[in-house]
Structure formats: C-alpha cells, structure tokens
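Removed: one protein chain of the complex. Kept in place: all other protein chains.
Let's look at chain A:
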C-alpha cells in the first residue's frame, strides 16, 4: 500500500464506493502500480476483490503483492480474492481449440468469432463471482472489481462498441444496493484514432480518471512520469503530481520538486 498515493487519491480513510475509476497510461509509462495499490488497499481493509487479469499472469500479481505484504494465494484460499485468470483461460481456449473440443463456454471464446454481445460470456463470469460474494457472509462490505487492461480486449479482436458495452455492464454491477468499486486499466495509443475514441467513451462514464503519462521531455532516472487525477463526481477537481515508482513504494511530489532538482 502506497500511503502517498492513497492520500493523493483521497482514499486512505474511506474506500471509494459506487465508483468507477479509469486508470490509463501512454506508451512512455506504466500504470500498473495504481492497480496493485488498489488490490492491496481493498484486501488490507478486508474487502473482497475480483481480479480479471488479461495482461499479466496471476503469478505476477502474487509476487508483487508479496512485496507489499500480502500473500494472494492465501487470500484466494480464504475466498477474499476471486480471480478470472485471463491468461489461463486463453491457454485453455487455445488447447481446446487445437484439440477440436468444444470451447464455446470459455469466457474468451469471443476471440474466435466476433459477433454481437460477444463479450457477454466474460461479463457473466464476472457477474457470477459477484453473486458468490453476495452469498458469502461479507454482504455489507465494499468490494472491488479490477480489470487490468481493457485495451487488450481490443487487441484480441473485440470492437469498440463491444468493449464499451462490456464496461457499462460491469459498471452496473457496482451500482446495486451493496455498492462496490470498479477499476479498469488500459494502455492508450494517442496516435491511433480507434483507441482514442474508445478511451473517450469509457472515460465519459467514469467517475474518476487517473491518467499516467511519461515525461514529455524524455526519460529521467528520478522521475517516472506524471499522474493526473480528474474527479468528475462530487467535487470536481483536477490534480497533477509527478511520481517515481520504487521497489516497494511510490513517491509523489509536486511538479519540478523531485529530490534531484532541489
């Protein structure tokens, strides 16, 4: 858990509830530290997490969480972390496809034939996990749905409209009476019109946009990039800070005040 970052995002005391947070990065930066922070923030407050990992393996999340003091494999056993392991499902899909078995019940079967509502299966598998949470004892608690990379869905062949529909469906899951939080990450190529349009549509329905950008002046050893937080609900605000990710922590500082400059 990065205390600097949580203070900046104003979620150190009360977890975001009924909120849709979009986390994006450009090609010069990496936003994964925000996602890792969200997972550990919720788990440390003993709120359950539903992790949909499409970009990185579960092992990666496990190893990073270990460094932040959480054993994800243990948490999975306790039932606090429900995982839709995208990479594993893709592997299973490839296997069953090449062995000519039926693979239509795989949530990622949309990559074989792009028809309408093709991401429905993936949504239903997330919904199933949410229902599992409802049935367990942690009913009144807040929970987190985290999808690590929506841009990978686009790479896998889903059209813009399908991705937008899918995200809106996922959004509806957290607006029910129990409440919850949806965090979606993605990498955006601003040169590509298609992905720019997709980003605008998703950020339109989001409550908070966290944008990670690399420095325009090029790479630096002491500054990784800039983090911009745009609040769209409640009090409207836009804040910018520079950041540096370290092995186990993240340092935030106002623009131009990194330790190497001062």
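General remarks:
In the analysis below, a residue touches a chain if its C-beta (ideal position, glycine included) is under 8 Å from a C-beta of that chain, and two chains touch if they have at least 3 such contacts; residues count from 1.
The working rule: contacts and distances are computed from a predicted model.
The protein name that UniProt records for the chain not on display, among "SAM-dependent MTase RsmB/NOP-type domain-containing protein", "Membrane traffic protein", "Elongator complex protein 4" or "Origin of replication complex subunit 1A", is "Elongator complex protein 4". Within the full complex, the residue among A:71, A:91 or A:172 touching the omitted chain is A:91. Only one of A:118, A:187 or A:213 touches the chain withheld from this view, namely A:187.
Annotation for chain A: contacts to the undisplayed chain at residues 27, 30, 32-33, 36, 57, 59-60, 63-64, 67, 86-88, 90-91, 94-95, 97-98, 100, 111-113, 151-152, 155-157, 187, 189, 191-192, 194-195, 219, 221, 245-248, 250.
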